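Following this message is one structure expressed as structure tokens.
Only a single protein chain was left out; the remaining protein chains are all shown in position.
Labels run A, B and C following the written order; every chain starts at residue 1.
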């Protein structure tokens, strides 16, 4: 079985990551690429300022880029990935949905909408059924699924694993985020060399709300947010890729660090082509200086979560977690959601 | 009035900072420098591998370095600064104390001893009277005073300011620490370029315990630790100088961010030669991306604390703080304690 | 005597440096600031996104920014500094010259024009008399003087010093340039962290031609280029400020390294308010790892040139040189030219 996919916003940084990740994919085949009007009509190799250190896959290089509009995308496309700037996405994505397309989107608009599934396949695959609610509400035949923000994705698997066994009541998280999270030109070298920036616009709110939606319960009709308190402080540091996060959690039960490590390590993965066998890898007390962004971000093709430094506090636990922000945290997240849509029969 | 001072461990990184800071000091005059045996007998300019980007003060360059032993230091020295490795300091400092010297030490040994004042002059100058207890206990004529760890110093002034008005119940702090905190050769470039390290040996424990001692109460006989819960997660990032810290605090009262900013800004400074007029500078909502290490570490000759990003959480507040780790956080901290000893009449 | 000065393009990175450098200047007083139309009419503190780590000088903060047009600048301005983008400068500077203003410009347009003095005050102050030729040619009352590119300024003082005694025949120079040379947003962090870029658009040609003009002879009527061969290879590295350059020179005479060091060290400075007493500082064989950008860029307020590693090759000499690229290499260069114009009576 071959799934015909298209990429909306294919020339941007995340768009390029989609193309890298889809190269050699067992079932997905790129058949459409869209970008802004100035790129439309050009072959992809001309339209994109390609920045990866692997060449553009040969067949993709020659695809003619279309406008980001349903008219420019063939009817035979089964699935669209979107990595448009959120301002553009909030205008354009609805047009594709009204035209009946299934869209797996990394853009931040509508993530918190009540009828839009915000999904990490290993965490809340059942939220996908929100699509029925969405279709009822919106009156379209398409389906919109979102993945969370990169900083959220890094932490939520660890919260989910601890919540299951011990009940998360509160999480105070501080992030050390890589510059690639801001896009290719988002952070200038004058800003970040020999420095750190204690602010990423909108990021803290995303972590605080998206986490509770991801961990929330869907009863078939309505989604209720998890009632844990989540407080985030987000920082940019001079690292290229990989978000490192320090988490303090209050738990209903008080597990030993060993029990917490076991809960993290044994949290089940999912059987999808791009998913790692084991979702969370935990470094023990013998490696207290791990995970580190440069050493651990590429584990399992950048799709695994790493954790470490698990230890007790008077109120619960503290630990670190890490993921590759543009792989597991962005393009890989949408791709995995696309694979889940296929697996669950929505495509 | 001139105070004759000596520096124990004068060739190391913090020792060099002492010499820089004492250059042009209104009352302190360097009259003795000590180092390891291999340096003893050499003029300072030969003994030290000088790494600052200002030259060695001319008169200091010619001082003959002595061994780190009371016999090698003149009787006329009023005050000793110590920045020895803690292993060495725990053996050597007692010898100086038994010989009757007053020692203001940055070394980490004995900071948590019940009869050793751990002091930041603006925060707990009254703890100095522990010296009486210390003399009783130890039977020496000298006096030992310690300053806290650099990461502790960065945060505690902000906790003290909030505690006074609103009552600190808990603090979860995550640090983003500069490489200079580990000494000149402490962090290799292979470890830290394009990376971050979620572990600094012993640092979290120091922050968790020293903070509570600094904020504790001394009744003239005994020091009781503050009963707040303090949880720390310490990280090294690729920044040269300046520790940035994210703090989540639970408070007995619930101040507005504006009230909290006011409490921080108006926290009184102290009238000592090296102290800033205003201890804590707070960036408001119009500058959410401050403080930053490179832009703010040198405020008031590196002796001021900066804060920003003050905002509400369900349990209290979150904010960032920053200080220069080798100035306010190390050599400058001991120097300020030395000035306090003079001011309070201990010298 | 007070000289009334204005800054064209006052909100940009170099414009901000002008304002920093002019703060406290003994004779120059800022009386006019211009910027693009969108900034016109606003006080400077609102118009500029101020990025220095010192605050805007109080009186400058309130100056109303005007349009970059002669009509918006008072007649009483004696001297204008220009740091406009070269595309804008090539259109706008002539209007000011026709209106009779004296302009000391850092912009790269017209640097190689036959009747425009390209000047480093210590190197070729006599070229200033090209202004007479310029006025004849152009029919204006104003005067335009240019300073060279930052990478050129770093090297040319060393070439001039060696040329005088030993005759430069060829120089092969490779630069390691700081990111600030490209402006605040010129180099993204994704481009330069853990990397280097062997290309800076137009830079090699600037070094190759500007150097020969600076070292050329002016006979009162015509300027002839120095006939040395100059070959440049320009690279960007992950350093904030300070260009480091490796130079191989072929010389007519073959001086010993000691003689070459002596020629560099003794090259005369100039008596201007912002000029260093000694132009070139040379590190000897005992400090083979100097000059280094971070340690040496701020020497003499960033206005001195440093050199080191002087040694023999079969064809001549090799050595390194370094200067602060936005101080001595840009704003400070124009300022110094302005001071020269006053000293020489052109203002």
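Basically, contacts are C-beta pairs under 8 Å (C-beta built on N, C-alpha and C of every residue); 3 or more make two chains touch, one makes a residue touch a chain.
Since we're looking at a predicted model, the values are computed, not measured.
Peer 1: Wait, the hidden chain, what does it touch out of the ones we have here?
Peer 2: A, B, C
Peer 1: Using the touch definition from the top, which of B:194, B:208 or B:339 touches the missing chain?
Peer 2: The missing chain is touched by B:194.
Peer 1: Touch as defined at the start, partner being the missing chain; which of A:36, A:86 or A:298 qualifies?
Peer 2: Hidden-chain contact among the options goes to A:298.
Peer 1: By the contact criterion defined above, which parts of chain A meet the unshown chain? Give residue numbers in ascending order.
Peer 2: These residues touch the chain not displayed: 53, 193-194, 294-296, 298.
Peer 1: Since one chain isn't shown, list which residues of chain C touch it in the complete complex.
Peer 2: Contacting residues on chain C, toward the hidden partner: 170, 172, 174, 176, 194-199, 229, 231, 233, 235, 237-240, 244, 246, 248, 288-295, 308-309, 313-315, 318, 320.
Peer 1: For chain B, which positions touch the chain that isn't shown here?
Peer 2: So the residues of chain B touching the unseen chain are 51, 179-180, 184-194, 238-240.
Operating definition for what follows: only the chains that are shown with their structure count from here on.
Peer 1: Do chain A and chain C face each other with the same patch, meaning over half of the contact numbers show up on both, or with different patches?
Peer 2: same
Peer 1: For the Cα fit of chain A against chain B, please give the angle of the superposing rotation, nearest 5 degrees.
Peer 2: The rotation relating chain A to chain B comes to 180 degrees.
Peer 1: Distance-wise, how many Å sit between the C-alpha centres of chain A and chain C, to the nearest whole number?
Peer 2: Centre separation, chain A to chain C: 47 Å.
Peer 1: I need the residues of chain A touching at least two other chains; which ones are they?
Peer 2: Residues 194, 238-240.
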